[in-house]
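With one protein chain held back, the other chains of the complex are shown just where they sit.
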Amino acid sequence: MRPGARSRAAGTLAAARAALAGIRSTRMYFFFQVALSGVATGAIYGLIAVGYSLTFMTTKALNFALGMWVMLGGMLTYSLIVLHAFHPLTALPIVVSALFALGIVAERFSVMPFLRAGSDVWVMSTLAVGFLMIDLAEIVWGRSPTPVPPLLGKNPIYIGPAAVLPQQLLIVGAACVTFIALDLFYRRTLLGKAFRAVAHSGETSGLMGINTRRVQAVSYAAATALAGFAGFLVVPLTLAEPQLGTVLGLKAFAIAIIAGLAAPRGILVCGLAYGALEALISGYFYTGIRDILGFSLMIAALFLKPEGLFGKPLEERA
Amino acid sequence: MTERSVPWLVGPTLAALIILPIFVQGTYYRFLGIVIFIYGIVAVGLNILAGYAGQFSLGHAALMAVGAYTTALLTKALAPLPFFAATGLHIWFGLVAGTLVAAAFGALLAVPALRVRGPYLAMVTIAFGWVIFKVLQEWVSVTGGDLGLSSIPKAQLGRYLFDTGSFYYVVLGFFVATLMLQHRLVNSDFGLRIIAIKHSEIAVSAVGINVYRLKVLVFVISAAFAGFGGTLFAHQQNYVSPDNFQFFSSVFFLLAVLFGGAGTLMGPVVGAAVLTILPEILQEFDKFRLIIYGCFILLTLYFLPNGVMGLLAVRSIRAPGPEKGPTLVDATSPNKPAKIVGVGLQLNNIFKSFGGLQALRDVNLRVEPSTIHALIGPNGAGKTTLINVATGFYPLDSGEMVINGHTTTLRSMHDAARQGIVRTFQTIKLFGNMTVLEHVLVGCARHSRSGYFDAIMGRKSARDEAARNLANARELISFVGLARYENVPANSLAYGHRRLLEIARALAVRPQLLLLDEPAAGLVAEEIHTLGRIIRQLKASGITVVLVEHHMELVISISDRVTVLDYGVVIADGPPAAIQRDERVIAAYLGTPHAAA
Partner (left out) sequence: MTGNGHMRVAAAVMAASFWTWAPAQAQEPIKLGFAGALSGPASFVGVEIKRGAEIAIDEINAKGGIGGRKLVLVSRDDEHNPVKTVAQYRELVEREKAVAIVGATNSASMLAVAPIVNDTLNVPVICPATDATAITENDAQKQGRDNYLFRVGMYGTGQANFMVDTMVKKFGHTKVGLLTWTGGWGVTGRGELQRRLRENGLAPVADETFDNNDTDMTPQIIKLKNAGAQSILNYALVRENTFVVQTKEKLRDNTPYVSAWGIAGPAFWKAAGAAGEGVLTSTTVTIDGPQPPERMTFVNEYRRRHNQDMDAAVFAIGAYDAVYLFKAAIERDGVEPQKIRAALENIPEFKGLVKHFTRPVFTRDRHNAVTEEDMVMTRWTNGKMLEVKFDAKGPHVEIDAQTKKYLDRSNMTLL
């Protein structure tokens, strides 16, 4: 870096710190603290939401039970770290690959057979898998919520006057990294381009020599693996329990719709914004209307811009 | 596929349901029966939507909730008033109000959700279900929050209060009425059209039916059934809370419909009955409840994709009938379409692009009334795009369309059809296993005056019109030469006959301008001759025909004028003989010779 640039960067950082420290007034603190905790939750939504997009783009079907996969990732993490004393860094690849493998199996038996054109029965089949997962989780792990130790300790980190848990920062960071990685994958790698080709037209891609079936299976499994990753990250913040994923999955779904199922880039932004908005509504108004507003927003978004805020308009061919 | 026969066995089954309870002690079985009937009513509503129209909703429990809470609030408010205490009218008001409010919510939901394709309806209904659930939980002052509303008045008539035993018969009555209504709906034009929508929305739109409006109507009807079920539920339980109307219940209803047999009359009943009784039998396995449901869903989807009733109802395939009259059409055939005033079409400076691809560039086309105008060009030239633009499927980027001297903007294909512009499709779009006759009857929709309500009530005007449509349809089927296949399912027709069926269906709309998109594709020589004769017959009766084709012989032999497109631009336009010799046309098809090295 040129000397001038370095000192300018340092100056900007110092100015930012000073500005944050200046947030002493209760009102600003409240806003900042609340919004910050919301952003962390939003990062999780975004991470899960991108899984919907991954699956939808290549199969035009959705994994309606994605939230349950997050739960499975979380429960597996709990088992490995708490019950079997694995180190988190060893547990992570195990969780991700296990969910990838299971995703391949699940796709083969509960999605592929039902991808007939014009039929929406995969809605029911993916839901069925979700039900199975909840019940199996209850049987294997019991029903009581149990804690999982956070990866970087419990001491809050202060950004200005606002406290965030290290785990929350980790989640935001992981989400950003994941999105950048996904973006690079789509644009720079051959497999990523194959994904985009299949998303555009499965038939044509097949004719071009792309194994459409394999791409579909892999994208489904990638989504479930990603869900596992999300579960691994989120379970120290929430508790490990079989019901963990139901609502998370639903909210992530709303975000995917609002951002655009075929527009993965916008999903992170929408996720963070949604999380912050949720927290601010709780903070300034009343918790109860939070979900009502959020889901009404989703319905409105579907009406006004069905392709999503960041998506391209849907065109049809006759 | 329609089910016509009203089974004679209904009587004995009904008798059994009426008489059985007399021999059984206690309220438990009656109670269970009522629950099954109520779930059956909701399932019937969902069956019309998901089974016949093919639109999945996962929010019907919420619509049921709307009906239930509406009647609960209304009847609780009115019950203390002496007038209502004496007459019991508040209950009946409640039933009606609950149904109407649920229907209104259905409209509210369907209007945005059905604007787009794909599983978006399922998504919106899930979100809707969640919103309703939350509102019921949060709006404590009105809904009682999580603890719900209790002491909902029992059903009452005059001063008589219905107890479980007598309410059983009331609900049974409503249940039977629901089934009859379903039967009427499905076997009417309404039923034909919504089944057609399940197979091809685009084709239905092309024959002049406003698909969107019809889908909304179906959804509203479905919501009304759900709301009605909810009102009965409220007065039976005398207590409602949000717990009763969770997402899982919506899944339950859809599963009942799928398991019982989507798109069958008795399917929802069987599904509701089995799925209600199942948990009662499996009491000891409460730990495995979700696993059982999950497996149930998967097994149904694998092994019973058409449900129990679907499996049992093997549609009797009727073989083609005996030869009826001339199978080949000729000029002396009495079966000709009535005289129609054809319209002229003019397309001026049409531009249309898709993203970076310019599909049509400054296209000018002038089609004289009552002529046969052919549109040819290499693959990818933009011919189908031009048809799509001319029939309102795509909006044009710029340029104008003039029909019979009037500048027109077409907003959709059904808009075009209403103005007398009908088309057929390059990739044939038929309605699955509906019969040939049923296909053409769908086409008659455009000119049908009587509404759905009249048809269901069996009014004379509706019945007369139905008879007229039937005669009309038969004439058209005869005209294209498919008379002996009248009752054959379309998907068992030979390829060439399917093309003819599309034409017959299009003719039912009484087009003044008919656009045929590669009608000869895939036909053998003899069939192409027949096609040529049919098209000339159409011209003779006044219809303007625009023909997109690759078969040069056919084009040259029947066209009055030919326009040639290449890469979205008109490169030639003139009488067939001139086009045949045009160098640019030859170059477009065959390429230019290499310059000598």
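The first chain written gets the first letter, and so on, giving A and B; residue counts start at 1 in each chain.
Assume contacts are C-beta pairs under 8 Å (C-beta built on N, C-alpha and C of every residue); 3 or more make two chains touch, one makes a residue touch a chain.
What you are looking at is a predicted structure, and each value in this text was computed from that prediction instead of being measured.
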Open item on the list: Touch as defined at the start, partner being the missing chain; which of B:Ala97, B:Val171, B:Val211 or B:Leu265 qualifies?
Closed with: B:Leu265
Open item on the list: For the chain not shown, which residue from A:Thr59, A:Thr77, A:Thr178 or A:Thr238 touches it across the whole complex?
Closed with: A:Thr238
- [ ] Using the touch rule from the top, list residues of chain B that touch the missing partner.
- [x] 3-10, 12-13, 16-17, 20, 24-29, 31-32, 35, 137-138, 140, 145-148, 150-151, 237-239, 241, 243-244, 264-266, 269-270, 273-274, 277, 280, 283, 286-287, 289-290, 308-309, 312-314, 316
- [ ] List the residues of chain A that touch the chain left out of this view.
- [x] 26, 30, 33-34, 37-38, 40-41, 138, 143-147, 154, 156, 163-165, 237-239, 241, 243, 247, 251, 279, 282-283, 286-288, 290-291
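We adopt the following convention: only the chains that are shown with their structure count from here on.
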Task: Centroid spacing, where centroids are CA-atom means, of chain A and chain B in whole angstrom - done: 36
Task: Residue ranges of chain A in contact with chain B within the complex - done: 60-62, 109-110, 113-114, 118-121, 123-125, 127-132, 134-136, 138-139, 250, 253-254, 257, 288-289, 291-292, 295-296, 298-300, 302-303, 306, 314-316, 318
Task: chain B residues within the chain A interface of the complex - done: 54, 56, 58, 109, 111-113, 115-120, 122-124, 126-128, 130-131, 134-135, 137-138, 198-199, 202, 251, 254-255, 258, 287-291, 293-298, 301-302, 305, 354, 384, 388, 393, 425
